[in-house]
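Moving on, here comes chain A:
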Amino acid sequence: KNARAATPEQVRFDGWGGVVSEAFEKYAFAPYTQKTGIKVISGTFGGADEYIARVKAGQPGEFNLAHLSGVFDYARYHGLELTSELNEANIPNLKNVIPTLIDPLRKISGGTLSAVPYDYGTTGIAYNRKYISDDEAKAKGAKLMVDEAYKGKIGGWGEWKTRIWYGALQSDQDPNNIKDIDAVWDMIRSHRDLALKYWSSGAELMSLLAEEEIYVTEGWSGRIKALQDQGHDIGYLDPAGGLGWQECLFVLRGSPMAACEELLNFMLEPEVAIAVAEGQSYPPALDPNKVDLGKIIPTLPAFDPKGTLASLSFFDPAYWNENEADWSKTFSRVQRGY
Partner candidate 1 sequence: MADTTNAVELQNVVKRYGEFTAVKRMDLTVPDNSFVTFLGPSGCGKTTTLRMIAGLTDVTEGDLLIRGKRVNSLPIHKRNLGLVFQNYALFPHKTIFDNIAFGLKYRKVAKADIAKKVTDALELVQLPHVADRYPNQLSGGQQQRIALARAIVIEPDVLLLDEPLSALDANLREEMRVELKRIQRELGVATVFVTHDQSEALAMSDKLVVMNNGIVEQEGAPEDVYNNPASAFVADFLGHSNIIAANLGSPDAAFTSVNLQSGETLLTTAEQTAKANGSKDVRAVIRAEKIELSDQNSAKDGSIAIPGKIKTVDYLGQQARYFVTANGRDWQVINPIDARPHQEGADIFMHIAARNCVLLPGHQD
Partner candidate 2 sequence: MSGWSMIRIATILVYLFLFAPVAVVILLAFNANQFGGFPIEGFSLRWFEALWNNDAIVRAFKTSLLLGLLTSAVSTTLGTMAALAMVRYDFPGKRTISTLLVAPILIPEVVLAVALLLFLQALSMPKSFGLLLMGHVVFTLPFVVLVVQARLVSIRRDVEEAAMSLGATPVQTFFEITLPLMLPAVMAGMLFSFTISFDDITGTLFWKPGGVETVPTQIFAMLRNSISPEINALGAVMVIFTIALPLIAASIARVMSARKLRASNRKTQTA
């Protein structure tokens, strides 16, 4: 049945396009192929959801590696029995990775790993300094996004998890332990009515802020950094209980493990990981205590020089997965005015 199982001559890698895949191709895949003779077929996707739908509709072994988002997705793949078991002995560079990023993965898949963490970032609050001062942002925190004063100038990511997370923060609850979900929905409704736009991609997020269509939104740390670098006066704030996330290199069940493991190890080589990180403006998952990350990485937003990521909160995969079916569907309605 493994009609499309990768032969040892090639593995398939899917990831985000643009600068990320350029960096991957140039610093990882090409040298890897040169070294091992194994070709890396590189594909792209527009989002994690779309990718999982394609995997589900695909055939066993068709997809091998992917640059996936967050711990939550790792849990989803595990739930769909798509996880594999990495032989960590073949990935010596894993030792350089921040342990706090590895542990949640291990916990989900019962001790073994199906992925290696690769980069991380935060989804904080981005605001236009022309209209909103740093002080005001700091004072209002997540509630800045439900401030009537900015009606019509507010944005937000149209993704249910992020919306609920911020809804929880705005209703003063712990996102990983919501007591009053109705209060969260109400907050989401308030935000919906004040918002001009739910954005759906980094490109949109950047253009909305850059063109001053909106003054405040939550945003991905790397994208905001890119805006700041282009000279836009955008402030960025990780509020109390700020939302962190990581991205990992995931190996799907049915893949040629040895070849994949070798590729993962190769990609965790510091120079490779750093080059990719600089390309996408998100810090690598490498532990700054063990590896010299150079000059640029430490300037990236969300970068934790301690390598513990203690100040950040992550989606609790068990908690969110348990509510996924219900909440994602409810959000779909709430978004449309129900």
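A few remarks follow.
Operating definition for what follows: a residue touches a chain if its C-beta (ideal position, glycine included) is under 8 Å from a C-beta of that chain, and two chains touch if they have at least 3 such contacts; residues count from 1.
Picked so that all candidates are chains of the complex that A comes from, given by their letters.
If you're wondering where the values come from, they're calculated on a predicted model, not measured in any experiment.
Note on this complex: chain A touches candidate 2; the remaining options among 1 or 2 do not touch it here. Chain A contributes residues 1, 3-4, 12, 16-22, 25, 41-47, 50, 53-54, 57-59, 62, 201-204, 206-207, 210-211, 222-223, 226-227, 230, 232, 280 to its touches with candidate 2 in the complex.
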